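Below: the structure, in structure tokens.
Missing here: one protein chain of the complex. Every other protein chain is in place.
So, subunit A:
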């Protein structure tokens, strides 16, 4: 095989990395290069570019190598795929990261890898790259390392010292589908790795008896990803799994990735059109669980199938299914109830709570403060607005749902 150029390798190993949705670069410790080194981090993340698939580019997201000994049916890099293979040397990854960084193209590096030889070997190489960036080059930017499940806890502990974020993908919402589609992976060891990361983060927060703070461990927390649409799990199943993961491992995010056809597909999975709307609704539902006080079954039970309504957003769907709780008096309702009004976001609710201490709130005030009144109308009462029979009207859903389309034959 001819020697591949850096450009060839970059093409192969970024193509191989695109199925990982996470690109967050926020929420880590504040630091910058005025005291030496290069780079800065902390505060909100920055998305430096967007591709036409609607995903942002914040980090250089690449695989160290796409050689892999595992055979996960949904993955383009599985051992049984005929995809072109390549491998970066650690120096090449470091060089690409720093040169892109200096040109202000990225916030840092998101490094993942196929599993070569053994999980420990792979994880060890990834930790080495992170160490080179941090120690040899004084890199203060963001580093996200994908933790290889089954790697030894020692290596995970080292990774946490150099990385801002660690992540392990649960891959599929149900254990049975993972065992079926990714037989080399084991759900219990994936979860055990997440538990290790959580315990590592907690241990790094405790001061020793001398008051000394231990070194920071993955200060931007951990996240995970689930593929949506590759198995039979319903949205309630998916959201329940997310709720378990958030509560168990203090995850910052669960990413949902619509199962997308890959070149060189496995016969085990259909080449479907990626369910992008379903993915979008799941993200909305996830937000409702984390910031609006909803729980998974509540959101999921709005529809008897256990799946989210694709035509209207999950908060609206919940409100339509629970109309007895509406309309809400904006002047008096507690925060928890205001958060449940469709068209009111967390910021709007914050503004309402502040503003109603200053005086009477009218329709136009809410409009100005960012409320989407076209959605909120049937669910609120104001001094100059009452929904009357609208709240309970039979045609309410039709007001919001897009007009029905004739099914395409093709």
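In the analysis below, a contact is a pair of C-beta atoms (placed from the backbone, for glycine too) under 8 Å apart; a residue touches a chain by one contact, two chains touch by 3 or more; residues count from 1.
Everything that follows uses one rule, which is that contacts and distances are computed from a predicted model.
Not every chain of the complex appears here, and the one that does not is recorded in UniProt as "Type-4 uracil-DNA glycosylase", selected from "Transport permease protein", "Fumarate reductase iron-sulfur subunit", "ABC transporter ATP-binding protein" or "Type-4 uracil-DNA glycosylase".
Considering A:65, A:223 or A:260, the position touching the chain not shown turns out to be A:260 (whole complex).
When the full complex is taken into account, the listed residue touching the unshown chain is A:11, out of A:11, A:161, A:204 or A:310. Interface note for the absent chain: among A:29, A:305, A:354 or A:374, the touching residue is A:354.
Within the whole complex, the absent chain has one touching residue among A:54, A:211, A:304 or A:395, and that is A:54. Within the complete assembly, residues 6-7, 10-12, 14-15, 17-19, 32-34, 36-40, 44, 46-57, 60-62, 69-71, 79-82, 96, 99-100, 102-105, 174-175, 183-184, 186-188, 191-192, 194-195, 198-199, 243-244, 246-248, 250, 258, 260-267, 271, 273-274, 276, 295-296, 351-352, 354-355, 358-359, 361, 365, 368-369 of subunit A touch the chain that is not shown.
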